[in-house]
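Working notes for the structure below.
Apart from one protein chain that is not included, each protein chain of the complex appears where it belongs.
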Amino acid sequence: MLTFTIRRLILSVPTLLFISLMIFLLLELAPGDPMAQVPLTVPPEVKEKMREALGLGEPMHIRFWKWIVQFFWIEPQVLIDHYFGTTFSEGSLRVISWQTRSPVMDIVIQRMPQTLWVVGTAYVVAILIALPIGIYSAYRQYSWFDQLGTFVSMVGFSVPPFFSGVLVIVIFSVQLGWFPSIYDTTHVVDSWESFVKQLQQMIMPVMVLALQITAQLSRFMRASMLDNLNQDYVRTARAKGLSEYVVVMVHVLRNSMIPVVTVIALGIPSIFGGAIITEQVFKVNGIGQLLIGAIQANDLPMVQTLTFIFAVLIVLFNLIADVLYGILDPRIRYD
Amino acid sequence: MTELSNPIPTQPPRSQWLDVWDQFKSHRGALMGGILFLLIVATVYLGPFVWDIEATHIDIRSRNQGPSWAHPFGTDQLGRDMLARMMAGGATSVSVGLTAMLLALFLGSFIGVLAGFFKRLDGPLMRLTDLFLALPLLPLLLVMMLLFREPLNATFGPEQGIFILIVASIGITSWMPTARIVRGDVLAIKEREFVMAARSIGTPDSKLISRHILPNVLSPIMVSATLGIATAIITESSLSFLGLGFPPDFPTWGRLLFDATDYLQQYPERVFWPGMAISLTVLSVNYLGDGLRDALDPRIRGR
Partner (left out) sequence: MKLKTLLLGAIASTALAPAAFAERGSDGQVNIIYWQAPSILNPFLSGGTKDIDASALVIEPLARYDPNGKMIPYLASEIPTVENGGVSADLTSITWKIAPGIKWSDGSAFTAKDVKFTADYCMHPEGGCAQLTKFEGVTAVEALDDMTIKVTFDKPTPFPYGPFVGGESPIIQAAQFANCMGAKAPECTEANFGPIGTGPFVVEEFKPNDVITMSANQNYRDPAKPAFAKVLFKGGGDATAAGRAVMETGEFDYAWNLQLAPDVIAQMEAGGKGTPVAGFGPLVERIMLNNTDPTPSLGADERSVKRGHPFLNDPAVYKAMSLAIDRPLLVEIGYGKAGKVTCNWVPAPAAFNSDSFQCDKQDIAAANAMLDEAGYKDTNGDGIRETADGTPMKILYQTSTNAVRQDFQALIKQWWSEIGIETELRNINASVFFGGDPGSPDTFQKFYADVEMYANTFNGTDPQSYLAAGLCDKAPSPASQWQGENISRFCDSEYDALHAELTKTAGIEARAEIGKRLNDIMVSKGGMIPLVHRGRLSAHANTLGGVELNVWDSEMWNAANWHRTK
């Protein structure tokens, strides 16, 4: 298992480099112009000058090389400087966003807290709700609980967040006035009251997001449980006289978790990726909003850096999912 | 010679698919889901032949009307008939959902089975999956629009062209979870005794996959499929929300829902129809999938 993990880790380096090249080429090929949002009153000659100032005049391969150097060489130095007070990175140019003319990584770090708070909480809430629902629905297949669960999760899943978000805002912010409709990213939690306020502003985006994730996860959990409940080993376990609880919660659950763990692990990078639409609706202004804003403004360094960070996370969590597979199911051998 | 002496069978042997159908029929939810789904499909595709108001016809004098006999679902802000728009939008949404799901399902199961079954292909195929998972959907769409829109428009006309583009982009950006899940299951099943037994009697790989592996991974595939239709319909509406996807004057359920969201307080019925249509479709497909999954599982069928 260890050699497998190490081999995969080493293999992921060229994969990631290739991915970064692919992303870069994609962005280069895409139509659009970072000056498109500049008003029409700014004449084209001036826009051309602004483009040159962004470094757009240089050939493609040079820009790619620059990004590689900035991301893999200079940014880590900045990190070291930040923690140890050294000055390795002094004077070297970091990855600079075209919209804000400031280092991309600083903004990413600035956006992390609200994304992790909201999307992360939603994910945890969703897992906590989805797993029991999935298990019980499968165990009592076609009971009224199962039917209701199916119905609610499907409706929840089929309502897009741009609608459910606005709906809860109209109900809970406009009509009832319970929760704020706009997330305050400057809010600092330092006391019980401020924590309550944080909960109030989080509750709506978390619910909207959790609804979607719950729907998906509980379906997978239920399906996977159903598969295993009919296996011979379950009959054997029952025949041995094991209690129903042990049969379901130990034998069946452990085997059923294999595909579900994949789904959960694969979903974790999306926590960091934020939730583009939900963040937009509630003005959470996290990573998802950063990405969509950068795409709309054609801020290529920002899009490139963000998507590459996602790629790293995805590759990493795929590896974790594979390792978990091996742990949960000893029959799978990678070596 | 003894075989000949046997009496001639009075009825043809029951095919496996007949058994599947019997089991499916006995599943009430599945049957109702199936009927509902067929009904929705029939309404959106055949409805326009009965209800002959055009979805794009503007009657500015009768805008923002509530339900009436002339317009059972009311009219929108330009006086277009909502029923006609719902049917036109449904035809697009259902087509996008089905086609994109089929494409994603095919790609996902194909790659998942290959990766799980053939050890040599596992590494490269899973790296390919990582690559696709890591690609950003939105820039990918923009690039595809740039590269393929003109030729597709020239060959298929502007509406078919954008349809193909959207189906293809949703399809090729959503097969990865299916592939990973299928691969995981194949990896587990491959080690099971019955596969070993089949292999020991010299079953070729192609038969091994089609007879022994595929039927056993059918249930995760079915779950992916039912979720896939919903995801495709919702992805399409999200694309509209972000200003990509179908143009604003081209109705789809997702876009109708999005346009109506602004009028949530004044004209709640305008949100209700598309929202209900999407939910009903997803729900019916889900029950259909449940029934199919049970019907396809020989262990349940016997019971």
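Miscellaneous remarks
In this document, chain identifiers A and B correspond to the written order of the chains, with residue numbering beginning at 1 in each.
Just so we're on the same page, contacts are C-beta pairs under 8 Å (C-beta built on N, C-alpha and C of every residue); 3 or more make two chains touch, one makes a residue touch a chain.
None of these values were measured; they are calculated from a predicted model.
Across A:210, A:290, A:306 or A:319, the single residue that touches the chain missing here is A:290. Per the touch definition above, the residue from B:64, B:95 or B:203 contacting the chain not shown is B:64. Even with one chain removed from view, chain A keeps its contact list with that chain: residues 31-33, 35-54, 93, 96-97, 99-103, 106-107, 110-111, 166, 169, 173-174, 177, 180-182, 184-186, 280-281, 283, 285, 289-290, 293, 296-298. On the side of chain B, the interface with the absent chain consists of residues 56, 58, 60, 64, 77-78, 142, 145-146, 150, 158, 243-244, 247-249, 259, 261-263, 265-266, using the contact rule stated above.
Here is the rule we go by: only the chains that are shown with their structure count from here on.
Against chain B, the residues of chain A that register as touching in their complex are 11, 15, 18-19, 22-23, 26-27, 29-32, 142, 147, 150-151, 154-155, 157-160, 162-163, 166-167, 170, 174, 216, 219-220, 223-224, 226-227, 230, 258-259, 262-263, 266, 276-277, 291-292, 295-296, 303, 307, 310-311, 314-315, 318, 321, 325, 329, 331-332. Against chain A, in their complex, chain B makes its touches with residues 29, 123, 126-127, 129-131, 133-136, 138-140, 142-143, 145-147, 177, 180-181, 184-185, 187-188, 191, 219-220, 222-223, 226-227, 230, 233-234, 237-238, 241-243, 254, 257-258, 261, 264-265, 271, 275, 278-279, 281-283, 286-287, 290, 293, 297, 299-300.
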